[in-house]
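Dumping the structure here so I can ask a few things about it.
Only one protein chain is missing from this complex, and each of the others stays in its spot.
As written, the chains take the letters A, B and C, and residue 1 is the first residue of each chain.
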Amino acid sequence: MTFALETRELTIRFGGHVAVNAVSCGFAPGTLTAIVGPNGAGKTTYFNLISGQLKASAGSVHLQGHDISGLSAPQRSHKGIGRAFQLTNLFPNLSVMENIRLAVQSRAGMGLNMWSIWSSHKDLIRRAEEVLETVALTAKRDLAAAALPHGDQRKLEVAILMALQPDIFMFDEPTAGMSVDEVPVILDLIRGLKTQGDKTILLVEHKMDVVRELADRIIVLHNGALVADGDPAEVIASPIVQEAYLGIEVAK
Amino acid sequence: MLHRLLSGDLPRSRVLAVLLILIVAGLFLVPFIFPGAKALDVAAKICIFIVLVASFDLLLGYTGIVSFAHTMFFGIGAYGVAIALTRLGPTWTAVAAGAGLALLVSLALSLVIGLFSLRVKAMFYAMITLAVATAFQTLASQLSDFTGGEDGLSIRVPELLTSAFPEVPRLFLGVALNGKIISYYLLAATTVVLFLVMLRIVNSPFGRVLQAIRENEFRAEALGYKTVIYRTASNVLSALFATLAGVLLALWLHYNGPDTSLSFEIMIDLLLMVVIGGMGTMYGSVVGATIFLLAQNYLQDLMKVASRGLSGVPVLRDLVHPDRWLLWLGVLFILSVYRFPAGIVGKLRMKAVVKP
Amino acid sequence: MSTPLLQLEGVHTHIGAYHILHGVDLQVAQGELTVLLGRNGAGKTTTLRTIMGLWSASSGSIHFDGQDMTARATPDIAQSGIAYVPENMGVFGDLTVAENMLLAARGAQRAEDLDAARLEWIFGLFPAMKRFWEHPAGLLSGGQKQMLAVARAIVEPRKLLLVDEPSKGLAPAIIQNMISAFRELKQTDTTILLVEQNFNFARQLGDQVAVMDGGRVVHAGSMAALAEDEDLQQHLLGLSLASHQ
Partner (left out) sequence: MNSTATSAPALEAIPKVKLDLLPMLLLPALALLAIPLTGSFSTWVTLTFAGLAMGMIIFIIASGLTLVFGLMDVLNFGHGVFITVGAFLAVTMLGLMPAWTESEHLWRNLAALVPALLVAMVVAGLVGLVFERVIIRPVYGQPLKQILITMGGMIVGEELIKVIWGPQAVPLPLPAAFRGSLLMGDAAVEKYRIIAVVLGLAVFAVLYWVLSRTKIGLLIRAGVHDREMVESLGYRIRRLFVGVFVAGSALAGLGGVMWGLYQQSVTPQIGGQVNVLLFIVIIIGGMGSIGGCFVGALLVGLVANYAGFMAPKVALFSNILLMVLVLLWRPQGLFPVGKR
């Protein structure tokens, strides 16, 4: 079977520190994999290596079996790797609509079109409106992104990713810093993506209840290395995860 | 129709719309309302600087890049035409050749500067462009065989554009329609076209990407936009439009020298116009250029009066000396960066949103 | 019970559009080691930074040693007797170990002015500091930098020590060293507020514990009680979710 996405011996060092240490892992198409691990385990760095924000010191990233290690972040985005960020990362002074439209436009490869009026591309705008609809932000389409409450900004972050229509969705703690009543909205969006069946989803998340419910599979990173991989219930119960989270037993 | 012409970017403020209509109407009626060489000259300068300021805003306001090399491209345009006309004689072919060559030089230069240094931080880029522009200015005054050195080049332009054409001009509403009037209207028409083209560019899908880069370059990259390409494209476009503004300048003045197109003072003027008019809005360039150039004349006259009135008060007299007008615009500049960074246009639009 | 050395009441902190702390109530008693536990994003680091004044509380109050610290600037807060070891260790890489230590001492102008006896004591805790005394701190390994960060914080006695995840990313041997150092530090009656994710590390050192979640302290009590009570651990830390089913 060809993996939708695969990393082979993926490694990055910062000075003497190995942040991600020879992680080999394949992600089957249509599955949702949760990546867990304590703070500083290298999860976000692992994401950065896959989406191209960082270049690996060693190892490779493969998309549908093709080595994409040499590609830049924009090129990987065009190949179908989409990424939502841990800290909200929007265009603050542009409107909600324009934020999403920039993603739709990138997907359509229209960025270098200098001679048409942007608002005349009805198809792109319609597509953006659809996405707005799914995240229930239609009423706020003309507000500047910076003016949105935090929960809506997180929704917009996810909406931008959906507008890109990637094959691989990467969510980095999508519910971080959200109030309790806002969390289900985001989870419903991810659940919706999962039920489409053809999307490969990678999810970094700390809330174990969320992970257990959504994930088909869990991998555990600890000190940059992949230490466990498998069925959610099994992995969560395994001693290695206990150790990663609780700390190594040290003689008293 | 208007919507298409303005690329969907309407003034969005009644006051601004009225102001713009007044400016445009004023510019087109100047020969008839304010006869005399001086008024026409100020109006022509306004037109040229609208193009120049708009092209600078494409870079500074829309893409968020500070460059101090913008007058270099302005100078290349002006020198290109001036040198071609000196060498090839006053023909339209010479104008086309000069402009074409100047555009090529600007293209190459802006591409090199862009690719070499656009990856670095804003301050770094500002410093590098400042250094390059200074070197270019020195080059222009050293190559006096071509450029006329510090004296510059006085040029003969195609006959159509000279005040001696035609021998017996027709009178229209009491104004003699000679070559000077013709060249003014050609200039004004070119300004309108170039302005609308730039307005279109900033309102195209491409223009939106530029704004996205200004707002959050990292995220634009993650969306799949190769930002180096866009930043370089913005740099090149802005340089080409500045070059065209330079062509217009040389054709209007029948002269070009370091002080009219290359000097750092003009760069400063440009900064003042962009910031006061409003960064990130094309209309800001219209408002900024008009206000600045009117102030340059009006303010100096006012200061002359004030200075004479205060001739007994030592320091104050010197502070309002007409040569010190830049002092006051400098103060205005600093205040506007602090107080209303979106400039006059931004302020007007904001007001329009607050009370619809 | 006497008044705590440090007391936070209803502290809210915003960072930009983020509302991170949603009313933190926390007490740190004189002479004890209090551990702040909680998963990633619970607000532990933000709590420490808010105490240090690096981020300002948007509402609520912070009292330290009988004084209101809520609106004070970071240098004032530090001078009132709080030492801080940040998550990134804050080691000055261009400076030598000796110079790093010197900067943390208030009166000393030169390394020779440092209290020799105390220095020997610190060298006893972290022998590597003596060995690399004249070396640029940037060349130290991650574990050594962490030691330097802690050593620097105790170069002079302080009323309160704030330490952010001293075990993060360290090899087991170094963690062991760190635990012994903190044990020794506790002997000197230093009050410590320690942020940890590593529960076993925390369990060995803590007198008191506060557990954070969603920007609030959701449990406070003695470490002994929490360490005994598996159910409470499960409930609070959500760490061993499936392990005992």
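Quick note on the criterion: contacts are C-beta pairs under 8 Å (C-beta built on N, C-alpha and C of every residue); 3 or more make two chains touch, one makes a residue touch a chain.
All figures in this text were calculated on a predicted structure; none of them were measured in a lab.
When the full complex is taken into account, the listed residue touching the unshown chain is C:N88, out of C:N88, C:T188 or C:S222. Touch with the chain omitted from the figure is made, among B:F28, B:F146 or B:F264, by B:F264. The residue from C:Q30, C:S56, C:Q176 or C:Q204 that touches the chain not shown here is C:Q176. For the chain left out of this panel, the touching residue among B:V15, B:V66 or B:V197 is B:V66.
Within the complete assembly, residues 64, 66, 116, 120-124, 126-128, 130-132, 134-135, 138-139, 142, 264, 268, 271, 275, 315, 318-319, 321, 323-324, 326-327, 330-331, 333-334, 337-338, 341 of chain B touch the chain that is not shown. Contact between chain C and the unshown chain involves residues 52, 54, 73-75, 78-79, 84, 86, 88, 90, 92-95, 99, 102-104, 106, 108-110, 128, 131-132, 135-136, 138-141, 143-144, 171-174, 176-177.
Heads up, the rule we're going with is that only the chains that are shown with their structure count from here on.
Using the average of C-alpha coordinates as each chain's centre, C ends up farthest from chain B.
A comparison of C-alpha centroids places A closest to the centre of the full protein. Note: centroid distance chain A to chain C, computed from Cα atoms, is 32 Å.
One inter-chain figure worth recording: chain A and chain B are separated by 45 Å, centre to centre, where each centre is the mean of the chain's CA atoms. Mean C-alpha positions place chain B and chain C at a centre distance of 57 Å.
Of all residues in chain C, those touching chain A in their complex are 17-20, 39-41, 141-142, 165, 167-169, 172, 175-176, 179, 197-202, 204, 214, 238-243, 245. The touching residues of chain A, counted against chain C in their complex, run 16-17, 38-40, 88, 146, 148-150, 153, 173, 176-177, 180, 206-209, 212, 223, 233, 236-237, 242, 245-250, 252.
Against chain A, the residues of chain B that register as touching in their complex are 4, 7-8, 200-201, 203-209, 211-212, 215-216, 218-227, 229-230, 233.
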